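Of the protein chains in this complex, all but one are displayed in their positions.
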Amino acid sequence: MIADSAFPQTLTYDPETDRPQEECGVFAVYGSEDAAVLTALGLHALQHRGQESCGIATHDGSRFHNERYLGLVGENFASPDLPQRLPGRVAIGHARYSTQGASVMRNVQPLYSDIRGGGIALAHNGNLTNARVLREEMVAKGAIFQSTSDSEVVLHLAAQSTKNKLTNRVLHALKQIEGAFAFVVLVNDRIIAARDPYGIRPLVMGELPDGGTVFASETCALDMVGARLVREIDPGEAVLVNENGMRSERFAPERPARLCAFEYIYFARPDSVMGGRSVYEARKQMGRELAMENPVDVDVVIPVPDSGVPAAIGYAEASGIPFELGIIRSHFVGRTFIQPTQDRRDLSVRRKHSANAAAVRGKRVLLIDDSIVRGTTSLKIVRMMREAGAAEVHFRSACPPIKFPDFYGIDMAGQAELIAANMEVEEMAQKLEADSLAFLSVDGLYQAVIGEPRNNRLPQLADHYFTGHYPTRLVDHDRDLSAKEFQLSLLVDA
Amino acid sequence: MIADSAFPQTLTYDPETDRPQEECGVFAVYGSEDAAVLTALGLHALQHRGQESCGIATHDGSRFHNERYLGLVGENFASPDLPQRLPGRVAIGHARYSTQGASVMRNVQPLYSDIRGGGIALAHNGNLTNARVLREEMVAKGAIFQSTSDSEVVLHLAAQSTKNKLTNRVLHALKQIEGAFAFVVLVNDRIIAARDPYGIRPLVMGELPDGGTVFASETCALDMVGARLVREIDPGEAVLVNENGMRSERFAPERPARLCAFEYIYFARPDSVMGGRSVYEARKQMGRELAMENPVDVDVVIPVPDSGVPAAIGYAEASGIPFELGIIRSHFVGRTFIQPTQDRRDLSVRRKHSANAAAVRGKRVLLIDDSIVRGTTSLKIVRMMREAGAAEVHFRSACPPIKFPDFYGIDMAGQAELIAANMEVEEMAQKLEADSLAFLSVDGLYQAVIGEPRNNRLPQLADHYFTGHYPTRLVDHDRDLSAKEFQLSLLVDA
Amino acid sequence: MIADSAFPQTLTYDPETDRPQEECGVFAVYGSEDAAVLTALGLHALQHRGQESCGIATHDGSRFHNERYLGLVGENFASPDLPQRLPGRVAIGHARYSTQGASVMRNVQPLYSDIRGGGIALAHNGNLTNARVLREEMVAKGAIFQSTSDSEVVLHLAAQSTKNKLTNRVLHALKQIEGAFAFVVLVNDRIIAARDPYGIRPLVMGELPDGGTVFASETCALDMVGARLVREIDPGEAVLVNENGMRSERFAPERPARLCAFEYIYFARPDSVMGGRSVYEARKQMGRELAMENPVDVDVVIPVPDSGVPAAIGYAEASGIPFELGIIRSHFVGRTFIQPTQDRRDLSVRRKHSANAAAVRGKRVLLIDDSIVRGTTSLKIVRMMREAGAAEVHFRSACPPIKFPDFYGIDMAGQAELIAANMEVEEMAQKLEADSLAFLSVDGLYQAVIGEPRNNRLPQLADHYFTGHYPTRLVDHDRDLSAKEFQLSLLVDA
Partner (left out) sequence: MIADSAFPQTLTYDPETDRPQEECGVFAVYGSEDAAVLTALGLHALQHRGQESCGIATHDGSRFHNERYLGLVGENFASPDLPQRLPGRVAIGHARYSTQGASVMRNVQPLYSDIRGGGIALAHNGNLTNARVLREEMVAKGAIFQSTSDSEVVLHLAAQSTKNKLTNRVLHALKQIEGAFAFVVLVNDRIIAARDPYGIRPLVMGELPDGGTVFASETCALDMVGARLVREIDPGEAVLVNENGMRSERFAPERPARLCAFEYIYFARPDSVMGGRSVYEARKQMGRELAMENPVDVDVVIPVPDSGVPAAIGYAEASGIPFELGIIRSHFVGRTFIQPTQDRRDLSVRRKHSANAAAVRGKRVLLIDDSIVRGTTSLKIVRMMREAGAAEVHFRSACPPIKFPDFYGIDMAGQAELIAANMEVEEMAQKLEADSLAFLSVDGLYQAVIGEPRNNRLPQLADHYFTGHYPTRLVDHDRDLSAKEFQLSLLVDA
């Protein structure tokens, strides 16, 4: 997405759940009779990264096939005619996050275009930080842009490259873009999988039992299709697969990965492994670190479901305090119900969560959540605990205070809304009506994820949320491109 | 439902998840401006008891209003025009379980009929055991039946009663039926809430902050609408509410309730309270009893999500063995995907559950599930654990072996498919490929639920699943009414 | 339909097109492998009689199958799996008129019920005039009514009959009802086709090339399935078909048919033959009679499409004045568009009709319509002609002035809204802004339809619209059953 304004947009952030949104998941298969079916399964395993829309493109040796839908993978790509609809031994797929309100078909991926030398279909997880500047340059030179997606820039760069071979033109394009990205690209019947120079977004490679190659945002998608993890794609590396085999190309200097910390904290599925570290273990360790950094005298440890569960298990284990399901999550969420006229309680949280009074009543309760964004839902849950009879309600965040916006594809509340960007901890505790509040430290986070403290000269993660240190230049943002001017001709889609 | 055959049907049982299905949840409001809105919220809280269809009927003082839909409550009853669509200060609602295949609009409740003295709308959770015999008698006398639902019998009995007042005719009807039921009935602008003579199905009464009365299958629905639990409806009791207040009538002799054991084991939401006992606490205690009865030397306790979680917490607590999320559940289930041609693994379980290798690899694993029905899913999960690297895989069921079918509204595999009805434990362990297998004892179950052993002369629960002792006569079943003949004229709906 | 009030309801009458609505079309097949497919085709040919909903019931020798839908036949019964969905060599079907607003699934036919001796499925065109009185009696005796349809009365009468055989019980029921009806009934695997004692509603019998029997509301449905017209069902006759052949039963005395005049005027398809008379020829002759009765000096004869076309052809032929398409009808009607803020013209007529200025400009125009109900659309069309440049606009109705409501299944504006019930012709002409206005005389109508004048002692048609002489008693209406009381317990469906 090219942001619609100079500052990170908040259009799609869901204020009701008060959780950030990952942009996407990508998946690709090279060399399997089941390319489309496996891609559908892989996307299903990545569905937590995006539920708004999904798409699969294949190449059957002579033609491209592309289907893109609003809705879930299981609703659109589960039927027995899939191999007929999307034939070919090579496929890429994309699952996209949930927007609120109107659904924008135009931005659903994979994008496709005819360019010199053939066709390109592209699926992208991440956000480019110089897309608007590049777009302006290309528009000035006569390019036409038909979507608001930053990914369209890559198609144009490849189309305008003077390189001879189509794959080289795609590599040429990758050299010109900045920001965070995991790309899987169908270049006619070949695949290119590429990861941004700093390794902010994840991308792994696996091998199918019958020898085919797969790429995925997370290892849980490899598990789903029965593929073996071969390795992660390196930062700045593009892996090309064609009938002659696989080769690796570098489009940026070698550099250790700085994976987005929020992948460990919230986005990735707990059964995925990132940077060699189990996400589940990292989260449990965040809970243990939190227990060591911030002990509290309570009767029960209660996770905010579902994302707070592993940290709560870790906290309970380290502290010896019993772990209890004090909040029950409904699986039938649906739309926001009309509010009763007589009722002054907030239903938005009750639709999804209910207090389990049996585990709470009369107890000193410690709530563990993975993070606190605006704090609005946290406040509702604290109140729900008190209504259910909790004697005390303490709150702990399994990540440090979030003070800075993201520019790499995470949709979060605006900085003005980030509670930790605007208050001290004590003030926050009052705001959340909690008897106490504490956050994991930045070093505690590093300990949990990589087993050592932050290297301040060369941080091992993309931790700008907490530190304000962004791993890349922010070209679009720094040029302070006037949003107003830029939008003048921008289409507002239905 | 009148069963389509003499033996309990298995049409709607879901063999893929291998879990029994509750038939329904009911909810009612008397005396609130928000009657329809509160009923929608109450049904939403009861949605775990039935996701196929939902309906709400109201009475506005002069007329009935009724809306019935296939689909979730949140999809059909959440919009702001609900008070206009369903006006009135009195409402009843029904949520129905999920059938496989065709959706049968004709059986969606509340049922409505015009009878002598006015109109009746009725919502029913449970199953009548003499409905077919009664139906035959009434058909012989000139009644017409337009659905296959056993609940239609009640409308006819009330219509044919010679009692003077409409409410008395409904009570007269209740005296003639046998089996398990929780009814909420709109009798013009009055409400009758009634529970079967043995109290097999649950039904509670609550009070709204502004004085209105609510009835619900579970207390979690009272919590959702902010109502205070007043008490449970007694077995054989009907509570009538009208503008003059509330009165209680008995249509069957006083007798302690024998609530269905499976409400505690699986159906009810953990934050509900039944028979004064927290369902969550009962389940945790089942885990503790299991730990005491069947200790095993393992490294981790892993729940089969989500229904095995409380028992696993209890087991872990009692045994001191760490509790781990070794299985990750996907929230994006959708339809069954097409199977890849090259793949011999069973995808049906993987769509919903994934092994979390980090918590499993190299470990001696103990799986805790709430129950084992056919064992098919249990086997898949055992295998999934081994594939993920478990050193040993042990299995424990938090309820006793299920050997007998239900006739009171629970949709379960047929007796021939019930693994415990056909094998000894040792053989089952082999079948499930588990290193060991054990079940909670019947007395252990009673201890967990009511804190004392089974009273064999007067059992405190409906425990026929395990013991074969049915609390009521089984009139339809005993007469062995020929299913074939009976069905001759039965409609097959689309 | 049991009317919701003592006077003819106007709920479903479409004031925008200002045309009456036929209630339904019925079709049945006995003894064909293609029973369901032929029934779908027959209903498609009868779709002009009802577009709201459609249903087909079959019997496969041992069981009933029933599918009912809101929407068109072609949307619901055209797919190749129809024979599997609705197996059997015997079928009945029903197409129902279009209601405005909410769709009432509960009243969609065929109705089905289990009664003593088997099952009955029933499709009904018409309206019973003593249904409410019968219903009250039966409710008093303990019957339950689950729909607002008057057809449900027939099921109850059959169920309560003391006759021995099921078919005899249906005949017994027919003897007790009054009003207008064409019934096709599936009595287990037999068919009964019956027409009301006065023959107000049409019903014909045909023979398939392979010997099967069909029944239909109109001959155009016989043509569609390739069946030969055998004869019309007589007034008061029931034809029974089973494996032993066909037999005719009388449930009312012999009497010549008095077919509803509006079948000839508007409802029936022009290619149907009724009472031995081509509907198309009858309508053309109405135009010729009109030309003889009401000559006018104009330049062009213009039909109000489509129903005015045959009369306009007749008028043009008899008068020698050129026939022109001065109004173009759109086939893409859809919903009512939002009105432009700046526009004071009435779009409701323009969505469907446009003036063809080339045929109108500077001409003295004669508009011919089949009838005038409220006159609202007539006025719009007169104005449209003037806007298109007509020098004069004259109007002729090819039927007499409509002054009285119908009680036999035709949904028309209420009497207070019938323009001819409230004004003299001259006043109407002014109201319609027409230079002249005239109606066909009652005798002219009879001449056109049956070739002779009205026999005032024994009228040959049901012509109460024009004369106020109703062919039957109006029991419900005469008892003036208080609508308010009656409705007290009536359900308002969504």
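Brief remarks follow.
The letters A, B and C name the chains in turn, as written, and every chain counts its residues from 1.
Here is the rule we go by: a residue touches a chain if its C-beta (ideal position, glycine included) is under 8 Å from a C-beta of that chain, and two chains touch if they have at least 3 such contacts.
Fair warning: this is a prediction, and the values are worked out from it, not measured in the lab.
Note that the absent chain touches A, C when the full complex is taken as a whole. The chain omitted from view is touched by exactly one of C:356, C:415 or C:467, namely C:356. Only one of C:207, C:271 or C:417 touches the absent chain when the whole complex is considered: C:271.
From the options C:18, C:234 or C:324, the residue with contact to the chain not on display is C:324.
Annotation: of C:209, C:295, C:362 or C:451, C:209 touches the absent chain (contact as defined above). By the touch rule set out above, subunit A reaches the unshown chain at residues 62-68, 85, 105, 111-116, 118-119, 121, 135, 139-146, 155-156, 159-161, 188, 487-494.
Within the entire complex, the positions of subunit C that touch the omitted partner chain are 32-34, 37-38, 40-41, 44-45, 47-48, 51, 72-75, 77-80, 82-83, 208-210, 220, 223-226, 269-271, 273, 278-281, 309-310, 313, 317, 322-325, 328, 330-343, 345, 347, 350-351, 354-359.
In this text, only the chains that are shown with their structure count from here on.
Ignoring subunit B while keeping the rest fixed, chain connectivity by touch breaks into the groups A | C. The interface carrying the most C-beta pairs in contact is the one between chains A-B. One inter-chain figure worth recording: subunit A and subunit B are separated by 38 Å, centre to centre, where each centre is the mean of the chain's CA atoms. With centres taken as mean Cα positions, subunit C sits 60 Å from subunit A. Within subunit A, not a single residue touches two or more of the remaining chains.
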